[in-house]
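All protein chains but one are shown in place.
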Amino acid sequence: MADELINLTIDGAPVSVPKGTLVIEAAKQAGVLVPHYCYHPGLPVAGVCRMCLVEIEKAPKLQIACATQVAEGMVVRTQSPQAKQGRMGVLELLLINHPLDCPICDQAGECELQDFTFQEGRPATRYSPDYAKRFNPVEDFGPDVLYVPNRCILCTRCVRFMEDVAKEPVLNVSERGDRAFIGIHPEARLDHPWAGNVVDLCPVGSLLSKDFLHKARAWELDKTASICTGCSQGCNVTLDTRDNIVVRVRPRPNLDVNRYFICDHGRMNYRWMNRGDRIEAPLVQRDGELHAADWDEACERVATLLRGAGGRAVALVSPKASTEALFLARELFTGLDWTGAFQVVMGEEAPLAGVPNLALRAERAPNAKGAELLGYTRDYAAALAAAESAAIVLVLDEPDLVVRTAGTIIYVGTVLPDRARAATVVLPIANVAEEDGTFVNRDGRAQRYFQAKPAPGMARPAWWVFSELAAAAGRGERIGSADEAFERLSASVDGLRGLVPA
Amino acid sequence: MSVTAHPSSTPAGTDAYDPVFSGAVLEQLGEILARYPTKQAGLLPALWIVQRARGWISDRNMAEVAEVLGLTPAYVKGVVTFYTMYHQHPVGKHFVQVCTTSPCNICGAEAVAKAFLETTGAKELGATSPDGKWTVIEVECLGACGFATPVLVDDDFIESVTPDKVPELVRKYK
Partner (left out) sequence: MGYPHKPHPRETVVLSKYFGDADARTYKGWVKRGGYEMLAQALTMEPAKVIDIVKESGLRGRGGAGFPTGLKWSFMPKEKKKPHYLCVNADESEPGTFKDREIMRWTPHALLEGSAIAAHAIQAEVVYIYIRGEFTEPWTYMERALAEASAAKVFGAIKIYLHRGAGAYICGEETALMNSIEGKRGNPRIKPPFPAAAGVFGMPTTINNVETLAAIPPILKQGAAWYKGLSLSSPKSSGTKLFSVCGHVQKPGNYEVTMGFPLKDLVYELCGGMRSGRTLKACIPGGSSVPILNREETESCLLDYEGVVERGSMLGSGGVIVFDDSADMVYQIMRLARFYAHESCAQCTQCREGTAWTTKILERILAGQGKMADLDLLLDLSENMTGKTICVLSDSCAAPVVSGIKRFKNEFEDYIAGRRKPVMVA
């Protein structure tokens, strides 16, 4: 049964939305952003900040768009003088106790109080300098969150998130009137596995991440869409980079996967993307030592190994590798007796109680499912046993792995393993922040991530490496892009058939 | 930026805490809870029981109430700090509330408050007198405006108080 559609007019534009839609959401269809603070599509409606006041024809008073449902024939005016005056009044009142902290506040540049004040606020304050502003000392709420009460506008997004989404009411509103602030019981800490989201939700610089504190200015950041590598949930994230260093990870909305949130494990899981101790050049064995070489030489060396090999090939791969890389790594060994395997680090699952099917998953890797779809097995012990008598063993980005084999080891990875000398060829690759690629999450959803910074030295995306190796060994065509790689694999892999990169 | 850190959490029961809700008191709470479809609705009554038993409501008391009612300590604290009649610190043996909102204000309420401060030795509103016997505060409308100035001394609602009546009143409470 189709949803009944309601027709209304917002700022002169006709809009058609399902019955039950809030005016503030319907306005987005008309290309209108109604200024707001306490409203958030991922949280229950509060209607307290009063910022989203709009004029609705036939209503005697201004209405808040976040709590008003659309009605047939409704006429909404967000820019009427009355509505603008109402919102200007709210902004003025929010600023009377708000400190002029912009020069030292992390939120500057991505602050909704700045944005809407600039857009609709008063040019100057009427709050006499004779009055002191409300003052409360900064509080440390827990592992990563600082609370600056002076900047708080009491939108209560954080309280509602912890109560209704995390289902652990550890934050409250304390006191009454203009003495109110966000409180926490002295015996409690904000250490819920998803608590970091309150920092994102805070429209101003009141709740801050200790990890990000004073690290970078919002306008210095480049933002790239990516997928979290922390577990198999596949939360959509944005990597914020400054001068090619990843400085912050934030959630990217995806209503089907992670809604508006990521867990703290994923949020903090980025420092390794900036590691300096990377393999920066291909390495080949010569006279018992690994020597730096160029790609041509390295590829030729591998090609030689492949041409001479008969029998068994074993690939021991990381479930963090992209689907494209895993596909081409498999294709490389066509014709050989091939075993591919991976193992996943496990951890404790931590669901976000208020959202169905969203949790920090026990499988702490982003592409186990992708590996599965490509025929890699989880029977690691068997693969290790097979490796002992294999002609070629490919190890893909598992630096701690100890492999015993009579054959040759080709190591393709980001970081140089301790036992590198056991390998005949070592090839440097990009990490998730340095390439385009695809992960398949635990539900079989293929999701794209994009390059946020350049790979160091001569490192290349793994899909490119395997494509070059295949070409050098005469076993396949060169592939020009990650997109092309995906198109090739989606033509032949069950579960990914027919998908095209967006 | 100076920061106030929260002490690491102390698991309940490691220090010697004397629970309020045990035995007869717990039974009393049970009777009250039967009046409502949710345990949460027993929060205000439970807090009154604590204040009656201990004179004030400490953070530790709040944690106990939370446990008994299936709420979080933070939630209980949010409620306690909303309602001004719950004491979050110990107060004097006698707690005096003097109404000074406009209807009583124009009938000399502020002089009554001042008289209490002087007579009890509490000196400042909200402070406890040096002998620990008195705390005096100004409150908003007590709902007895025609009997100005009304004063609550503990649970005793006293009407028509004037400054000259204060010394005798104070004497009555030892």
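Every chain is named by a letter (A and B) in the order it is written, and numbering of its residues begins at 1.
The definition used in the following text is that contacts are C-beta pairs under 8 Å (C-beta built on N, C-alpha and C of every residue); 3 or more make two chains touch, one makes a residue touch a chain.
Computed from a predicted model, the values in this text were never measured in an experiment.
Chemist: Using the touch definition up top, pick the residue from B:40, B:58, B:88 or B:162 that touches the left-out chain.
Modeler: B:40
Chemist: Could you pull out which residues of subunit A are in touch with the chain that's been left out?
Modeler: The list for subunit A reads 45-51, 53, 61-62, 64, 67, 85-86, 89-90, 92-94, 96-97, 126-128, 130-131, 153-154, 173, 175-180.
Chemist: Which residues does subunit B use to touch the chain missing from this display?
Modeler: 35-38, 40-45, 47-48, 69, 71, 78-79, 82-86, 97, 100-103, 105-107, 139-148, 152, 155-157
In the analysis below, only the chains that are shown with their structure count from here on.
Chemist: Between subunit A and subunit B, what distance separates the C-alpha centroids? Give it in angstrom.
Modeler: The answer is 49 Å.
Chemist: Considering only the defined contacts, which subunit A positions touch subunit B in the complex?
Modeler: Of all residues in subunit A, those touching subunit B are 137-142, 146, 163, 168-176, 183-189.
Chemist: Can you name the residues of subunit B that touch subunit A in the complex?
Modeler: Interface residues on the subunit B side: 1-10, 12, 59, 62-63, 71-78, 81-82, 84.
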